[in-house]
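Below is one structure; the comments refer to it alone.
Apart from one protein chain that is not included, each protein chain of the complex appears where it belongs.
Showing subunit A:
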Amino acid sequence: MTLWLEAFNTDFWYAIVGAVLLVLALGAFITSRQLIKKLLAFNIMGSGVFLIMVGLAQYQHGPDSVPQALVLTGIVVAVAATALALVLIRKFVLKGGQP
């Protein structure tokens, strides 16, 4: 327990928050019936992964531009995936499916 308190700093705290978000979003992704909510859960899951990536990489030696650049790439790919998923969901709903 002392080990946890010793190394506990801002970066590590956000890595833990990211892990919690990842787990919660995973559950919501499986259980939710609405496609839009699945998509939101997928996005939050991604954000959790990003927080873990940056937080864990930085907690021992401060700001690190390599994971930050990778996460920047990830954010842009995530928005492209979301937009594409929305196109598919809209097509599906306009053809008579349930949102």
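Going forward, a residue touches a chain if its C-beta (ideal position, glycine included) is under 8 Å from a C-beta of that chain, and two chains touch if they have at least 3 such contacts; residues count from 1.
Following the convention adopted for this analysis, contacts and distances are computed from a predicted model.
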Options "Lactose/L-arabinose transport system substrate-binding protein", "Spore germination protein YfkT", "Branched-chain amino acid ABC transporter permease" or "Sodium:proton antiporter": UniProt name of the undisplayed chain: "Sodium:proton antiporter"
Missing-partner contacts on subunit A, residue numbers: 3-4, 7, 10-17, 19-28, 30-34, 36-37, 40-41, 43-44, 47, 50-52, 54-58, 60-73, 75-84, 86-91, 93-94, 96, 98-99
